[in-house]
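Removed: one protein chain of the complex. Kept in place: all other protein chains.
Chain nomenclature is as follows: A and B, assigned in order of appearance, with residue numbering initiated at 1 for each chain independently.
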Amino acid sequence: MSGWLIRRIAQAAFVVLLMTLIVFIGLHAIGNPIDILIGQDVDQVDRARIIAQLGLDQPLWKQYLAFLAGAMHGDLGNSFVYNEPAIRLILQRLPATFELAVSALLLALVIGIPLGLFAGLHPRNPLSKMLMTGSIVGFSLPTFWVGLMLIMLFSVKLGWLPASGRGATATLFGVQWSWLTLDGLRHLILPALNLSLFKVSLVLRLTSAGVREVMPMEHVRFARAKGLSPTRVVLVHILRNTLIPLVTVIGLEFGSTIAFAVVTETVFSWPGAGKLILDSVNALDRPVILSYLIVVVCMFVSLNLFVDILYKFLDPRVRLEGAR
Amino acid sequence: MSTTPLVPETPVPAAPKRRQSPWRQLVADFGRSPAALAALIVAILLVLAAIFAPYITPQNPYDLLQLDVLDARLPPGSMNGTGTHAYWLGTDGQGRDLYSAMLYGLRLSLSVGLGSAVIAGVVGIVFGLIAAYAGGKVDSLIMRLVDLLLAFPSILVAMMLLAFLGKSVTNVVLTLVLIEWAYYARTARAQALVEARREYVEAARSLAIPNWRIVLVHILPNCLPPLIVVGTLQVARAITLEATLSFLGLGVPITEPSLGLLIANGYQTMLSGEYWTSVYPGLALLAMLVSINMVGDRLRELLNPRFVK
Partner (left out) sequence: MSDAAFHTADNTLEVRHLRTRFFTREGELPAVEDVSLTLARGRVLGLVGESGSGKSVTGFSIMGLIDAPGRVVGGEILFKGKNLVGLPEAEMRHLRGSRIAMVFQDPMSTLNPVQRVDAQMIEAVRAHRDVSRSAAREQASEALAAMGIASPDERLRAYPHQLSGGMRQRVAIAIAMLHKPDLIIADEPTTALDVTIQAQILSEVQALVRTQGTSLIWITHDLSVVAGLADDIAVMYAGRIVEQGTVDAVLDHPQHPYTAGLIDSLPSLNTRGKRLTQIAGITPDLRSLPPGCAFAARCTRATAVCSTPPALGPSPAAKASEHGTHLVRCFHPGRQTDVCTETTA
C-alpha cells in the first residue's frame, strides 16, 4: 500500500515538473512581455535596465533553472504588473475562488442527489422525465449567459441580491471567508448558484443512472424480501451503493469547478484567482500565469490522489483486495 | 410403444418480426421520443437559418460599411435612421441590427463548432485507431497524452493556447481541435480494441488482408455508433467553449462577433435595462445547444453498447 502511494506521489511530482517546463517554454514563445508592459516610448537604457532587472536577458534555460531554484524556496517571481510576489497574489485570491467552488459543489450535491434519486426510482413518472430533460437544458446553458440572466432577474428586476462583488468577510483560521457573514452570503448566493448549475445537471444524471443500475440488482430484492422498510431499502441498499462511484466523480469535478470559476468570477466581478489569471493572460504577466498553473496543477494532482485514496477507503472490495 | 406422431394442427410459433437494417431501426427508434424529434427539427431549422443568413437578414453585420453608429443601442422595434427598415430585435453598441448579428453570429458559432468537431474527430479517430491497432509503446504514448489532456479543464488549456496564438477565428478552431481530439481518440481506441478482438478481424488477418484495409473497412464502421454520440455532444461542447472564450475576450475578434461576443458586448448595458443585446443572442445560443444536446442524448441512449446488447 505504501509502495503504491510513493509511486503515485512521484508520478504527481513528475507531472508538475513537466507542466512547468511546457508552460515556461510556451510563454516564452508568445512574445516579449516588455513591449506590453513598458510600451514603445521607453528609451533604450531604461529598457535594458528593466530587462536585466526582470532577468529576461538570460538564455531560456538559465531563466528556467533560476525559476526552479526560486521555486524551491517558494519564490516564483514577481508579477510584471503588480511587482509583488506572484505566488502571494494568487494565494491571496485563492480563498475567494475556493469558497465559490465549494459552495457550488455543495449546492450541486444538495440539489442534484435527491432529485436524481427520485428520477432514478420513478423513471416513468412525468416529473422524472421533466427532470431529465431539464438536466439536459442545465448542462447546455452556457454558464456566462445564465449568470447574466440571474443578475438581470434578481438584481436588476427584483433587486433582492447584489449584482457583483464579494460581501463582508470574517476570519477563520487566519483566512478571510465571506460565508461567515450575512452580507457575504447575500453576495455568494448568485455566483454559487450560477457555477453550480452545470454540476447540478451532472450530479442529477449520474445519480439517476446509478440508481437505475442498482435498483434491479438482486440484493435490493433480497432486502425487500427481508421485509425492510422502503426508506431503508432506498437509503442503505440503493443510494449507498450509488454514492461510492459518484463521490469519486465529484471529487474530480472539483478541479474543473475551480478552473471554470473564471467565467463566474468575470460575470459577477468576484475577486478570485480566476479573474486574476484572465487579466494576467491578457497582460502576458508570465510569473503570475506560471504560479497560477503550478498551484492549479498541484491541486489537481493532489485531488486525484486524494480521490484514489478515498475510493479505496469507501469500497470494501477494493480496500481489502489492495491490502492483500 | 408409440402412437402415430401427428403433426399438430396448431401452427409453429410465429417467426420473430423481420429486423430492419440497423440504420433504419435507429431512425425508427429515434423517432419514438417526441422531445428528441422536436429537438432535431429545431436544430435543423437553426442550421438552415444560419446557412441562409445572408438571404434572410437585412444587413451584414460584419461589413462595417453597413453599420450606422448613430443607430446604436436602439430598443427592439425601432426604425433605422433613414426609415427603410425596422430593427426587429434592436441594435447593439456598434449599431448592428441584432437580428442580423444573431444569425451571422449563429453562423459563425456553428461553423466553428462543427468545423472543429469534425477536424478533431478525424484527428482523434486516426490517433485512436493507431493506438488500438499498434498497441505497445505507441498506444501507451498516445494514451498518456490523451489522459494528460483530458485531466485538465479545457478552459484553462484554451486560455493558454489562445494567449500563445492570438485572437482570430482560425486560432479558435485550432485551439478547439487541440482540446477535443482527445475525446474522440479515447472512444475510438476503446471501441477499436473491442472490435479488434472479434473473430472477423482474425479471419481477415488470416486472409492476409493488409492492416490498413482491415482498420478502415472492417473496424472503423463498427466503431462509428459511439463516435457519433461523442461527435454530437462535442459539437455542443465546442460551441459552448467558443462562446465562453469569446465572452471572456479571448476568442473571435471584435469585428466578427460570434454569439458569445455579442452577449459580452451586452453585458455592460444590461444593468441599465438594455437587455436585448444579451438576451436574444443568448436565446439563439441556448436553442442551438439544447437541441444538439437533446439529439446527442437520445443517440447515446440508443447507441450505448450496454443497451444495444
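Operating definition for what follows: a residue touches a chain if its C-beta (ideal position, glycine included) is under 8 Å from a C-beta of that chain, and two chains touch if they have at least 3 such contacts.
Computed from a predicted structure; not experimentally measured.
Residue A:I244 is the one among A:I189, A:I244 or A:L310 that touches the chain not shown.
When the omitted chain is restored, the residue from A:W4, A:W61, A:W160 or A:F222 that touches it is A:F222.
If you put the missing chain back, the residues of chain A touching it would be 217-219, 221-229, 232, 236-237, 240-241, 244, 315-317, 320.
Throughout what follows, only the chains that are shown with their structure count from here on.
Chain A and chain B have CA centres that are 25 Å apart.
Residues 15, 23, 26-27, 29-30, 133, 136-137, 139-145, 148-149, 151-152, 155-156, 163, 255-256, 259-260, 262-263, 266-267, 277-278, 281-282, 284, 289, 293, 296, 300, 304 of chain A are the ones touching chain B in the complex. On the side of chain B, the complex with chain A involves touching residues 35, 148, 151-153, 155-156, 159-160, 163-164, 236, 240, 243-244, 247-250, 260, 263-264, 266-267, 270-271, 273, 275, 278-279, 282, 285-286, 289-290, 292-294, 297.
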